[in-house]
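Here the structure comes first, spelled out in structure tokens, and everything after it is commentary.
Only a single protein chain was left out; the remaining protein chains are all shown in position.
The block that comes next holds subunit A.
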Amino acid sequence: MNILKFFTAGSVDDGKSTLIGRLLYDTGSILVDQLEALQNSNRKNDDGSIDLAILTDGLRAEREQGITIDVAYKYFQTGKRKFIIADTPGHIQYTRNMVTGASTANLAIILIDARNGVVEQTIRHSYLVSLLGVSHVVICINKMDMEGYSEEVYHNITEKYKTLLAANLKLNDVTFIPVSALKGDNIVHLSENMPWYKGTSLLDFLETVEVTGNQTSDYARMPVQWVIRPQTDELHDYRGYAGRILSGTFKVNDKVTVLPSASSSVISKIEVFDKAPEEVTAGMSVTLHLKDNIDISRGDVLVNSAYLPQRSQLIEADLCWMDNKPMDDTITYFLQHNSKLTKCKVREIMYKVNINTLEKEEAFEFKLNDIGRVVIKTADELAYDLYSENKANGSAILIDSRTNLTVGALMFRAIVE
């Protein structure tokens, strides 16, 4: 059994929280005491049934206002898979929360209200999915019950989406499902109200879609998080480089290069706690040993010598600004790239994207939720891959050194010579 992480995009009006509530409810993932708390709650649907949306609104302010403000994580499992849902708010003012939810997801569910079809918000959500490189997209055309479960309505929306968005945004793997989250059609069980629909239910799809990891690259990368040095009598010379493999495979006897120093050695031993496997792969937390005694510390990255990453101080990147205080290109920020922390400045704003129309606009400032292309200059050279090839080694965050807040998300797009 493996894990599928997905996130949902859509506003309260689209029935996003209701859809998640429905998935949890119909898979028996809601327990009696939680259900009792729901039934005792004052929020009900107009027909008096339980408002499933309350399940995901965890903060008092959210319940009071009936909106989702922050990312909420929900968990459920079926016989086939364990699921982690990042429930993110859909309104434009919470774009940063959606970017956050999308950053770790294998799959995105975008909701479209069948009554309204493709709207500005659909464009925005689809753009973010494309920007963050989420592998699979499911478009749920919701509230089909309010459109008489009409095949024509469904057909028109899917055609419009395909021509308007899927092609432009290069979304490769898009699946359309007509649903009613409120009534439960095609969520867990196939609907009898839409015999014309020949696909699977949403849950069925989620259970069977192939999970692709966070990287498309096979090139071995491991940032060093911590050096294990017991310095006891019997382990006097023990020196293990501990980290989590971002991508690819490391094998005993592989030639590896340490960046940024560019010194090379050979893997002499691999440890995973009390085991010593011959090879380890992406996603695993491991300890590597090298034949030669070279100076390696936190912030360095070990890579397979045959496939070196990009190295530069100037990088072209997409930036999503996440702080109330606008970006200031006169000050120095911290940039955190895996275990590496260095100083950086935003050297140039190339353009900003109007995320409702997808048009590129000239820009002189970056405010909360703005997204666009910038050139950054780092104090230390970074060893990175492009985001499109290796998400984990192609992303970084910006930290405001005055407030210590995380203020920006960076996706590396090109090397600047």
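FYI, contacts are C-beta pairs under 8 Å (C-beta built on N, C-alpha and C of every residue); 3 or more make two chains touch, one makes a residue touch a chain; residues count from 1.
Simple rule for what comes next: contacts and distances are computed from a predicted model.
Undergrad: Not counting the visible chains, the remaining one has a UniProt entry; which protein name from "Tetrathionate reductase subunit B", "ABC transporter ATP-binding protein", "Heme exporter protein B" or "Sulfate adenylyltransferase subunit 2" does it give?
TA: "Sulfate adenylyltransferase subunit 2"
Undergrad: Just to verify: which one of A:R22, A:K74, A:R124 or A:K143 makes contact with the chain not shown?
TA: A:K74
Undergrad: Of A:Q121, A:S180, A:T378 or A:S395, which sits in contact with the chain we cannot see?
TA: Looking across A:Q121, A:S180, A:T378 or A:S395, the contact with the absent chain belongs to A:S395.
Undergrad: In terms of residues, what is the contact footprint of the unshown chain on subunit A?
TA: Its contact residues with the unshown chain are 1-3, 31-34, 37, 41, 55-61, 63, 69-75, 77, 82, 84, 96-97, 99-100, 103-104, 210-215, 225-226, 228-230, 235, 238, 240, 242-244, 272-274, 281-285, 298, 322, 334, 336-339, 391-392, 395-397, 399, 404-406, 409.
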